[in-house]
Structures are given as structure tokens and as C-alpha cells.
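Yeah, one chain of the complex is gone here, protein chain that is, but the others are all in their spots.
Going in written order, the chains are labelled A and B, and every chain counts its residues from 1.
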Amino acid sequence: MSKVSMVLNGKPVAADVEDRTLLVSFIREVRGLTGTHVGCDTSQCGACVVHVDGKAVKSCTMLAAQADGAEVVTLEGLASGGALHPVQAAFKENHGLQCGFCTPGMIMSAVDMINRHGAGNLDETTIRHELEGNICRCTGYHNIVKAIKAASDQMAGMAQAAE
Amino acid sequence: MAVEGIGARALRKEDKRFITGKGRYTDDMVLPGMGHAAFVRSPHAHARVKGIDASAALAMPGVDAVLTGDQLVGDGIGNLICGWMIHSKDGSPMNMGGWRALEPEVVRHVGQAVAVVVADTPAQARDAADAVVVDYEELPAVVDAIEALAPGAPQIHPEAAGNLIFDWEIGDEAAVEAAFDNAAHVTRMEIRNNRLVPNPMEPRAALASYDDAEEHYTLYTTSQNPHVARLVLSAFYNVAPEHKLRVIAPDVGGGFGSKIYIYPEEMVCLWASKRVGRPVKWVSDRTEAFLTDAHGRDHRSEAELALDADNRITGLRVKTIANLGAYMSLFSSSVPTYLYATLLSGQYDIPAIHANVKTVYTNTTPVDAYRGAGRPEATYLLERLMETAAREVGLSPAEFRRRNFVRSFPHQTPVIMCYDAGDYDATLDAAMKAADYDGFAARKAEAASRGKLRGIGLSCYIEACGIAPSAAVGSLGAGVGLWESAEVRVNPVGTVEVLTGSHSHGQGHETTFAQLISERFGLDTDAVSIVHGDTDKVQFGMGTYGSRSGAVGMSAIVKALDKVEAKAKKIAAHLMEAAEGDIQIEGGELKVAGTDKKLTFTEVALAAYTAHNLPDGMEPGLKEGAFYDPTNFTFPAGTYVCEVEVDPETGKTEIVNFVAADDFGKVINPMIVEGQVHGGLVQGIGQALLENASYDENGQLLTASYMDYSMPRADDVPSFKLTTHETLCPGNPLGMKGCGEAGAIGSPPAVINAITDAIGSNDLAMPASPEKVWALYRSAMREAAE
């Protein structure tokens, strides 16, 4: 057992957990935030993607102890002050989800993708390639790709308007 | 939100909770004091269980109990069932072996459960399950259906001699014989439909609890049909009587058929929760899902098509061997029979058809319905035959199909189905136009200049949805009725709750069903909520599968709405002293035609509940229920065109264009329907290019994780071009047909027809892996050079 502390969705949290506790178990079971999902055992489906220190990682492939001292953001922490993040809104607008199970990871990966490439810089080929680590069985990806592109373009527009 | 009726691209009401992380799936549920289950599973495909030593496991920290099959049988828990009786052509009933939720004697596939551990944490339960020592005596195993039928093959169930479950036929053998005797041309093929693993992204899970004082069980589970689960758990597994068992299917992360069945694990959790005296949760990991979720497809067929001198089809003969795995799962017997052979006529006028289907036990995971269930197998077989025949006789694939289309309705096929409506020319034309079929030659030449092989393939599918009517399927062996129920409750303030027996696990019922009410009463969709998935809340229902929620589930709602509307009009007429026939409903108001007299829907609802002034003899309240039993199947149909580029150096196929032209009848929400098609197409493309459940000869599943089972990723597939053509289904009030499975049914042959066109060689089996395509193209080139 070790004490693990982190800032989770802006809030400092700490708990004593077995060293083998995965970050996803810490989030779901210890902290009760069930928006992050587990869809595989081999680090491929991406249902578990969260941001650790601003970068997308698979929370099923990281020990909670590795995230000790880090800032962690899950899907629950993405909306600010009641307003949906543009990526969340775009998933709804473009019907980018059906059963919703892959959605947390898809949205967190999409936000990370836009952060890395810069808003407005994503084309369909890049988006599809960037989604290599996120599997969806329902949507056929068509509307997920559309949603990410729309969010990316919209965020570019917002950034421009702010200038 | 707004008033969004039939045909509106209404955004989904359910999305908010999913995009903010507030969805509630089974694994998200926590009950006070709950323990966790882990199963002890057979590492062997076929073995005798000689003993189970749980002493070490029981001594481990946190462990409550290790339960085995002997205890389960001792407690009177029943065998798993198959719900559809099929008789062989000699009249004998199918040969069904016993299936116990925890096997005490002989395990028959890798991953079959022999014991369960309940402990304080999931990790403790897993640790202890690993410490249970099972003494197995290995037996020879067989995984291939044809080998399982061969003399001397290992015998899997004592009840099924030679591993044959049934030998069934449909159609007129003599008429087909005659057609082939007189044929001007015969096209013959061997066709394999690869075994798939459904893989909804949410693995199965169960959380069961037992209330000692009330002698009452509650089960949260990942089910497409909670009422059917409760019925089976009660009536057949003897867990508890129905009124002492509540089954809740909360948010469910996809199903595709695999969450229809009532599996051993869910039932064991219920039973164990009473045994250990605490709630018990089990969550499948992905490898368990690969080993125990019912697989799909796995057919081997010989198919022959007879043509006359005008290239009209005169006969179709099919012999199919279907691998059902180690046990007969709930609908396993109906899939390769009534859901398969009845669709072999496709969109074509074929005077004589005969199909013989043998189903076989093997030491593999049980096989049951997976998206499309039987219809993809039929469509793949027929549409590959059609394309091949067209090439052989030198007609264009489109012209050959046109020459054989059914054009007058109703059309009775030789294999039970009676097609009620359709326009196959319209969808073919629409697809060819959207695909710019005429420009293909130029695109092929351009691709060749880049060293790529370009090909184009067609597929004209038909499917039968909303299996019905109950009396008809009952006469064919179904163990349940296939109707649906609905209850529409108007609250005193005029908001509406709709209770439906359908279940939504991604299909968007909370939105589309609300659109029906919005359309009917002119109410805001926000004023409507849809209740489903809880046997305590909703009247009995049959759940969601076979693309039935629209044509059957929504028809039940329409019937209930009719009753609500009639009563509301009566009340309004009474209050406004008008004739009932003059009352019109518009924009949330009930108006007297030709006057300015009106009442809001809310006022009428309130009047129904205050009951101060109702017509003489009328009961208070505004709440109506309906059961809807369709008169026939519905028949969605369409044409898919796939265009590919094959890299001759690696054999890799890229889908460069894909067009789907579908006729789903009336569409309530085009956005949601398109989403269903996209998802279905990618599952079909996955089958065609990537997915395959592969066993070694000892029965070990070689593709038991995403490391080896190729799931379609975003960069494996293109964006799609969709178009629809509408012919209304005359069999239900809205004219709907169903859209959930079409994509998975129609796409595999389009893909394979395109690849074989590109490489100029027809001997290609799914999945068309790069290596297969590469090797085939190389040998075709070599032959051409010789």
C-alpha cells in the first residue's frame, strides 16, 4: 500500500491504495468517477484515455502511483462552468456517439489531438490516423471524424475571434 | 429542444450524459457490501473434470466462497436453453446436449466456467481463482465443422451422435433438380462465412443482489432484453419466480446480438448472491469476452445457380454446414435456418430454391445471432454467386441483376418469405449514380498509372426484420412471441412518459421514440421521456434485436398513441361542447375545426386527471397500453457499391469509395438511421477485410484479444456516401422497415466483389487479408504469364 496524491479535475485528492492499482481503478473505484471506461486488457481500445499533465494517456496502462503528484483530467472535468467543451458539443451535434462507451476516450483523445496539431489543422486523413488507439464498434467512425473536424475548425474560429 | 416530429434530424436527448461522463453502465453500479466474482475457466477445449480443489483459494485473503457446478446442480438450477426447436428433414427433433452454467463433468470449449470465486475485491477474487486447482483429463477436440461430422471425430455430446445437431431442409428439391437439368449455364462456388466475435465495446457485466427478508433478487446486467432475461432466469434456470426477480439493463455499451442471451455468468452471480449473502459483481475482461460471448457466422457452403439461355435464374441449390460451437445458445438453431435460408431468394425472382443445412457441435465457443444473424450469410452467398455468374456469362453485374429483379409485389418466394413492397431498380440506380459507376474505367486507368489495382463491386441485399407474426414463428419452432408492448402515460401537467419493451443500447430510442409523440401531439421532445430497461417499471417486452425496435416497438407506441389521442379528443369535445370528429390536434393544442375554440394538451390532460367534468361513464386518467404483433416481416433492401484499390506489392486493400442506397421505408430520424448504417457498414467491412476468430487444432482461440483479432479502426475505413429511397412497408402503421443490420448484411459481398474485380481472381475467402490477396494476385499473374 502506498499513499497516492494527485490533482483530479482540479481538486487535490489522496488515497492509500495497493501499489498494483491502475490509474483507471483509482479514478473509477477509489474516486467514483465512472466516466472513464475499460474496454480491453491489452491497451488498444482507448476507452480509458484521460489527460495526465496535459497529455492523453491510457489510464489502464499506468499505475496510480506513476501519476502521484500529477494533474489528471477526465471527461467529467472537461466542461468548464456548465459549458460543454467544444469537442463535447461537436460529438452531440454530429451524432458522434451511439452507445457512448467509447465516447469518453474518444473525446479525451480528440481534445489532445487538437491541442497537438493546433485547432483548424486537422484533415480527415490525419484524424483517422490519430484515432489508431481508439476503437468504436457502433459509429463506424464516420461521425466521430466529422465531429472532431468540426470541433477543430470551430475552435480555430474561436481563437481567431479572440485575437 | 423543440417540436421535432417524424423525419426531423433531432439531436439525441441521451447524449448529454454520455459526453459528460454521466452514463450509468452496469460496471458503474455499486451496492453496499458487494463482493466480486472471478470465474475459474477451462484451459482445455475438451476435458473431463476429475476434481476441483479449492482449499488453497478458500484460505486466501478476502475470499468468501468457491462455488462449483455440483453445488449449482444441487440447488436445482436448470440448464441453459435454446429457444427455437428445429426438426430435421426426417422429422426428428434437434439433438441438443445439456449446458450447465458451471460444468461439473465435461468441459467442451476453452474458457468454459467450472467454478466461481467471490471475494472482497476483484483482484482478490482473481488471485484466488488462479489458486483453484482443477484436475482435468484431456480429451481429443475438434474445431472444424466438416471435421466434426467426419467418422471417428471426437464425440462432443452424448445426445448428438456424430456431432450432428440437425439436418434441415427448405424448398423443393425436385424442382431445383429439374432447373439444373435444363440449365443453359451453371455457376458453382464454395463459400465460407468467417467466424466473428461481436465485440461491443462494453464487456458483459452483472451485479446481483438478494434481499433475504423479501426473498427478492435484483440483477443489473448488460442485456438487450431484460424481460426475456427475467423470463428465462425464472422459468428455465429456476433462480426465482418472476415477481421475485427484477432485471435492470441500465446504459448498455453496444450489443449487436451478443447481449441477447442469458449467459452462465449473469445467472451464477444471482445464485451466488444468495449463497454468499452479499451482492456479487462480475465484469468480463476482454479475453473472457472473446472466449465466452456468443460468436457469429461460421458457415461453409456449396452453392449453385442455374440460368436459362436469357440469363434468367431458374434455380438455386445450397448446402450449408453451420458450426454452432460447443453448446446450443438461445437462438442458435434459428439463425442458420429461418433467418438464413428464407432470404436466399435475395432481390430476385427465383422459381426454385432448395437449401440443406446441417448444424454441428464443435469444441469452440457457442455461435448465435450477431448483427444480421443469418441474413449476412445468405446475402454474401447469393451476391457472390450473382457477381460471379455475371462475369461468367459476360453481362455487367448490374444488368444481370436487373434482369432478375422482383418487380411485382407482393412476391412469394419459394422459401417462405412474402415480400410486401420494394423498388430494387430504384436503389440500384441511386447507388450507381452516387458511385459514378460510369466513370469507373477512367478511375481504374488512373489508379493503374500509380501502380494500384482498382476494382468495383456491387451487392444488392434484402433482409427481413422484425421477425413475426408470433403465431407464424411459433409454428416454425420459436419458443417466444415476437410482438412488442408500449404504454403511453400522459401526466396531469401534459408531459408524457413512454414505457417500451424495446431496449436502447446505442440506437437512440430516447430520441426517436420521443419524436413520435412530438409529431402526434405537437409537444416539445423535452416534454417526453422514454422509460425502458427495467422489469419493475416496464410491462413485459421482448427487447431489441433483429432491427425490430422501429417496425415493432414503435408500432406498439403508435397503437397506444391512437388510444390516447382518441380519449383526449373525447375529453376535449366534451369540454368544448363540440363533436368528437371536429377535434384536431395541432401544435400542442386540441382545436375545434372551423372555430377558434381550443384547449391546450395540458388542459386536456389535467381535465382527465381532475375528472371533474368527463364524458359520462369515462374512466379518469390518460394512460394507455398496447401490444403490437406484426402481420409480416418487413423487408428493407438496397444496393451497395464498393470501390477499392489494392496494393499489388503488399496485398493491402484500401476502400476508396463506398456508396449505400437503402430503402428502409419511413425514416423517423435520418441522422440516427445514417449512424446505424455507418456502424453496420464498418462491421461488414471488418468481416470482409479484417476479422476472423481463428482456432488452432487443439481448440485454443488464437485471436483472443485485440493483439490478434483485427478490429476495424478509423483508418481502415472511409467516410460513406448514403442515399435512401422510400417505399413504405404496408404491414405497419408508420411504414417502417428497420435499419440496424442492413450495413452489416449488404457490405461484405460488395467489398469482396470489388477486390476480386481488382485482382482478376475469384477464389477469395473472407477476411481478405493482405497476405491472401497478395498470394492470389501473384498466382493469377503467374498463371496469366504461363
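Note that in this section contacts are C-beta pairs under 8 Å (C-beta built on N, C-alpha and C of every residue); 3 or more make two chains touch, one makes a residue touch a chain.
Keep in mind that, in the parts below, contacts and distances are computed from a predicted model.
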Listed names "Periplasmic nitrate reductase, electron transfer subunit", "Xanthine dehydrogenase family protein subunit M", "Acetolactate synthase small subunit" or "Phosphonate ABC transporter permease", with the criterion being the UniProt name of the chain not displayed: "Xanthine dehydrogenase family protein subunit M"
Of B:6, B:123 or B:765, the residue in touch with the unshown chain: B:123
Hidden partner chain, touching residue among B:62, B:277, B:621 or B:770: B:770
Touch list for chain A against the chain that is not drawn: 2, 18-20, 22, 41-44, 46, 49, 52, 55-58, 60-63, 65-66, 68, 109, 112-113, 116, 130, 132-134
Touching residues on chain B - with respect to the absent chain: 123, 127, 130, 287, 649-650, 690, 694, 702-703, 706-711, 716, 769-771, 774-775
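We take it that only the chains that are shown with their structure count from here on.
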Averaged-CA centre spacing for the pair chain B and chain A, given as whole angstrom: 30
In the complex with chain B, residue positions of chain A that touch it: 18, 20, 28, 32-42, 44-45, 47, 74-76, 78-79, 84, 88-89, 91-93, 95, 97-104, 107, 124-125, 127-129, 131-132, 134-146
Residue ranges of chain B touching chain A (in the complex, touch as defined): 11-12, 14-25, 27-28, 30, 123, 199-203, 251-254, 256, 285-287, 505-508, 671-672, 674-675, 677-683, 705-707, 711, 713-715, 717, 719-720, 743
